[in-house]
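Left out: one protein chain. Kept in place: all the others.
Our next item is chain A:
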Amino acid sequence: MFEKTLTDLIQGLRANKRNESEYIGKSLEEIQNEVQLSDMHYKSVAIDKLNYLHMLGYDMNWANFNVVEVMSSAKFGEKRSGYLAATQSFNQDTDVLMLATNLIRKDLSSSNFMEVSIALDGLAQIATAELAMDLFDDVLAILDHSRPYIRKKAIVCLYKMTLKHPEGLHDFVPQLKERLDDPDPSVVSSAVSVICELAHTNPRNYLPLAPKLYHLLNSSNNNWMLIKIVKLFASLTPIEPRLAKKLHGPLSNLICTTTAMSLLYECINTAVVGDIISVPLPVTDSIGREIDFAELCAHKLEVFYDSSDHNLRYVGLVTLAELQVRRPDLVVNQYETILRCLDDPDMGIRMRALQVVSGMATRKNLTQIAKRLMSQLILSHTIALKPGNTDGEPDEGELESSPLIDPSGVSLVSAKGSFTTPKKAANSSEPNPADSPEYRLAAVEAILDMCSRQSYANMTNFEWYVAVLVDLVYIAGVDVGHLLSQRLLDATVRVRQVREYSVRMMRRLLSDSQLTEYVTGDSPNAAVLSTAAYILGEYCALVPASCDDIGLLLLPSLRRLTSDQQATFVLAAMKVYTNWLQDVSGYWNDEIWELVRSTNTTTMDSVTSLFFGQEGDDLDMAVAELPLQVESLLRHFIEITKAVSVATSNMSASEPLLCRELHSLFTMYELNPVSAAAQGKVPVPEGLDLESWIGDEIPDTSLKVIPPPPPPPTQRHVRTAVDDTRTSGSRKADRKNQPFYLEDAADRPRNMGKLPDVEDIPVMQLDLGDLAMSQTKSRKSDKPKKKKKSKSSKRYKKRTPEPSPPIVPVDIVGDEDMPDIP
């Protein structure tokens, strides 16, 4: 028989690149035949091949039983293949796992240590709760095995099993603690790793081990283990502050002396995160000076983020951000270096640097930082990204046979200095990461955050701030309109002195036709423009009035904005107009009278054109399209202009009273900003009960569907709220697992609970006749879509429904009764 070996399969696959799926289909058939053979060798070869195909994405669950068969082979090689296949393809609910229990038990107690080892390996991967429970004691017994190799594996395997079978932890922990004294260093090392993991979730249990671990920390020079111990202490120090003092010594020693970057990183991280830097004892650093421990950490961190190796930079910045939270003073003088990191092509590094930079903003450097960030945004205003690696793709075969390691590879743990990345750096045209919208958004948010932190604690010049906000409107490149408009409003309203400047800037914004011409309700600039309009209207008294402003505000594209925005614009236009009138009334003469009349007419025209839409539009439609709020405002405006035209119909020597006083419509009270918590501070007056009902209880008017009057009430299925909650959970869960289940009536709003009685249904008699019968029939067939559902519905029929709230007859208005639209 010519069964293909694994190598043949792989070679065949590579040869048949074009008709891969056929070839695989054929091979799968062959494999199916092979696994049925009685010879274990062929079976195991078949399983190997299947394993390979599984890695390519083909399911191999149909062969689970065969896999277990192969696992049970006496031959080591076959057993190994079986276990490998098991670890790759078994998951939590593979049913054949139960068969494997005894098999694994036999292997665990085998005299051949290699069998024991593969059994342990496999068990660690495929352990389920049942397997773990059954085999726990067996593995526990192996902890005393004569070979350290096995002991080490047993420890790690037990850890995995306790994750599935937590009760076993009880027996495991004392043994684990003993293993710390094991003569073999690798066993100790695994014990430490496992304790580190366990301590993460439950540090208190392992606190008594601290002295032993401390001893290990000082005595060992196995860097891998040291890292684990240091990490362990990071989870222990929060619950035992005295540990911090004790760790201070060895940690600082390690930090000063170690040459391994990863260990250094771990130590500094622990020191920062575990709050050991708050210990005030001084340390002697490498040149004999006495400095603060925190300063030492900061100093060493500099090596990281200042290095040219990107990995170290990233890692350094992460820890620096942590340090900044606790000791911002140490970070502030690293300003220059961090700013340089902002220019790094790597996105992750930039984002971290951004975080650190925005944290270190003070009064003095705020403008500098903001300028730097904005210049980044400006420089890369083009969004187009260029593609990466553009060198020609070498042949796949050639690539695959080139060695993975080139001899200059350096290991981190033993040597200082930067990690050399392997060769083959492609010369690609680098897209600028500032083009990415995430970065831009983050940068804009950082600028805003820096400026407005702690009620503008860092702000010295608000006019500059407003100018920055306006610039950001132009250069942001991402949708931050709402954010910017909010900040503009905030600054203008809360800071009196800047209002005048702000109004001027807003005027500038609104006169920029680029922004206003094509704006629509959801474009990013709309929010900014509407805020600009509001500010202009509210504080127009602060700047010399100009009748051009009115034109600015009554945009031709107004209708394309949302209703709130439109209302803002119209209201602002009214305020500006009346303000101008008032202003002009101050120096009344004949020319002014002419001016007022003509401006009034033009204003009236623009408003009415806004009201009635463009030429040629259907009048009714145009008016009907206007949001109600805007329509009423426009009507007001028209009335005002009419009043003004009446008042100025005759040329008079002095200004009409109307013109002078109109603006007081808007200036009765000055609007101050109100804090969000203000409402809560208003005391409830005596005798006012906010909890009791004012009138009769209002029934649930969420009725959307009134079913036709059903025949005998016994067949009706009153579903109350109680039923709903009980069934929704389990049924919904079932439904989710069934991909073919259609969303049915149960997911539509459940209004059935509040059905009015038959007699209460008012006037409208729907003449449905036989339609009613068929509807009830279809409703009944709808219900038992699944067997479970019908059972539950039957159950609920017998139960008495909970008393529902009193059903008030609902007066449903028929079509004839609807008021006519004028």
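The rule is short, and it goes like this: contacts are C-beta pairs under 8 Å (C-beta built on N, C-alpha and C of every residue); 3 or more make two chains touch, one makes a residue touch a chain; residues count from 1.
One rule holds for everything that comes next: contacts and distances are computed from a predicted model.
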item	value
Missing subunit (named according to UniProt) among the choices "creatine kinase", "AP-1 adaptor complex sigma subunit Aps1", "U6 snRNA-associated Sm-like protein LSm8" or "Queuine tRNA-ribosyltransferase catalytic subunit 1"	"AP-1 adaptor complex sigma subunit Aps1"
Residue among A:S262, A:N365 or A:T602 touching the omitted chain	A:S262
Residue in contact with the excluded chain [from A:A15, A:L56, A:L671 or A:V763]	A:L56
Option from A:E34, A:E69 or A:E197 whose C-beta touches the chain left out	A:E197
Touch residues of chain A, complete complex, unshown partner	6-7, 10, 41, 48, 51-52, 55-57, 75-77, 80-81, 84, 91-92, 114, 117, 121, 124-125, 149, 152-153, 156-157, 159-160, 186, 189-190, 193-194, 196-197, 200, 222, 224, 227, 231, 261-262, 265-266, 269, 310-311, 313-315, 345-349, 388-389, 396, 399-405, 409, 411-413, 419, 421-422, 424-426, 428, 430
